[in-house]
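One protein chain is absent from this view; the other protein chains keep their places.
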Amino acid sequence: MADANYPDDLCYHDQHDWARLQGEDHAVFGITWYAQDSLGEVVFYDPPEVGATVAKDSPYAEVESVKAVSEVIAPLSGEIVEVNDALADGPEKINDDPYGEGWLVRVKLSHPGEADALLDAGEYRRLLDG
Amino acid sequence: MTRYTSATPADRAQMLAAIGVDSVEELFEQVPEPLRLGRALELAPGLGEAEVFERLAALADRNADAEEQVCFLGAGMYDHYVPAIVEAITQRSEFLTPYTPYQPEISQGGLQVMFEFQTAMSELTGLPVSNAGLYEGPSSLASAAYLAIAATGRRRFVVSRGVHPHSRETLATYAEGFAASLVEVGLTDGLTDADALAQAIDGETAAVLLQSPNFLGAVEDIEALGATAKRHGALLIVAVDPITLGVLKSPGECGADIAIGEGQPLGNRLDFGGPSFGFFCASEEQIRRMPGRIAGETEDVDGRRGFVLALQTREQHIRRERATNNICTAQALNALAAMVHLAWLGRRGFRELGELLVQRTAYARQRLAAVEGVELLHEAPVAREFALCLDAPVTAVLERCAERGIAAGYPLAREYPEYPDGLLVAITERRSREQIDDLAEALGAALAAERLGEGVGAR
Partner (left out) sequence: MTEPLGEAPMQRERAITIYERSKEGRRAAVLPAAEVPERPLEELIPAHLLRSEPPRLPEVSEPEIVRHYNRLSRRNFDLDSGFYPLGSCTMKHNPRLNERVAALPGHARLHPAQDPRRAQGALELMWLLQESLAEICGLPHVSLQPSAGSHGELAGLLLTRAYHADRGERRTKVLAPDTSHGTNPASVTMAGYEAVKVATDERGGVQMEDLRAKIDGEVACLMLTNPNTLGLFDQNIAEIAGLIHAAGGTLYYDGANLNAVMGHSRPGDMGFDIVHVNLHKSFSQPHGGGGPGAGPIAVSARIEPFLPRPQVIRRPEPGWGQGGGLENRRGQSGGGAYFDLDFERPKSIGRLRGFQGNFGVFVRAYAYILSLGGDGLAEASETAVLNANYLKARLAEGRAGKRLPVAFARHCMHEFVLSGAPMKRELGLATLDLAKRLLDFGFHPPTVYFPLLVEEALMIEPTETETKESLDAFAEALELILAEAERNPEIARSAPHSTPVRRLDEVRAARNPVLRQPL
């Protein structure tokens, strides 16, 4: 993706991860444009297992570029219900479409209220600038 | 200005002026006074090259090397013939003096050698992935165990007593850090006790560790022994002697998940035990857990074929505390030596060499077993090394043989107290029939002398 962009309909974590809330208690997670840009071209995504629990602020997966490994931090807590298998053969989707085809996991939230602590797009952009 | 430096007083003056100090001493002021040594090192002053040579030659002269004593010693390192081209190539500046290939554009020589070496070791072991080498045999086994922990999440290892004692000991040392437990399975008639092995393996076993040929020279049935490991989801790790892989079934074909071993027989000198290299080959699934450097093929911006260090995200310089291993410097030059030797032997020669070893070993075993006072320690099939029992103290017999200019073999007693009179005899293509016959004669004479209670030195 050529230019930095941070969609307004997402919530953001200061460790450069996003969450797209779905209904009452589900969400999809991924890494932001800034994260994929810092990492460089993604070569490998090591996904967690379906059924694994994730805890807010803790790492749940790893993303690798040629020269770096990055832990992916969960913005919210819950249980993994779906993993993006398409990334196994096409990890570059994380670079090309970090908010769409580059999604990482889908989670059933254990504490939906945690979303209140996340940043909105404007606050996240200010964090990057500051 | 002494050896290898060049700064003349004029150079120094210019350099100090550019830095803006009056003396080099000022540059050392950052070292607090109490920590300054304040005296000369208590080492002799430097010597000229000719004198250094004489000193090193005098030390060399006090070693009974394989030129002085016909060498039947084995136990993992062997007196093979290393062709002259190995030395010619490994002594080239371009291979001898560069660093690890972190700048691939100017390291295509070294990287391509790694790629060729990886291919060769993959072929020999029958496993799809090889790294570019580790330090040596025994620590490679420990590294394989470390991988098994990462792969299975388990920390229990079942090890055959036929695995090289140095490897078992090294594993035990590393296991303290891994918080791993080791269970040893004994030998029966020179081979791993299959029933005991099957019973020792359970759902907590990370890996089963075997060696073939084992330390006593016996060729194990890896496939059969490994079946139980598979059933319990444990990895099968096999240590092998690379020079036998032209003749013996490859560990990959036998179902091994990881094959490792001591690479010295391929292109490397004895050098009193090192440097040599260890090889590490594994199944596809283990790629991202492999230790050590791995070269991979790719293209440059203009579409030229080239090679790079691949999957560096496994390694310590990127992953740090989460690296697959801590290895940095390994044994690149020794792997090059191995590759050149393998190319020199070639597909046919490598096989022929294996067959030659088997034939000469069979002959030696038969000749020696016929000597009065000698028995075979076991009758399991062997490839290039075998174990005997003597009816006299082994050290005394070895001393008598040494006086006749023969290093007759490796005494087993220290590492295998259950074989107090055991002797391990190794054969290479340098051990001619005549030398083997001489060994038989020397052993016979030594045992006879011991029987008669004759003093050492009497012939």
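Note that the chains are named A and B in the order they appear, and that numbering of residues resets to 1 at the start of each chain.
The rule is simple: contacts are C-beta pairs under 8 Å (C-beta built on N, C-alpha and C of every residue); 3 or more make two chains touch, one makes a residue touch a chain.
Here the structure is a predicted model, which is why all the values come from computation and not from measurement.
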Displayed chains contacted by the hidden chain, counting the whole assembly: A, B
Selected residue (touches chain absent from view) among B:R156, B:R293 or B:R400: B:R293
Residue ranges of subunit A at the interface with the undisplayed chain: 41, 43-44, 64-67, 91-92
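Here is the rule we go by: only the chains that are shown with their structure count from here on.
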Contact footprint of subunit B on subunit A as seen in their complex: 43-44, 64-69
Subunit A partner contacts - residues on subunit B that touch it in the complex: 288, 312-313, 318-319, 322
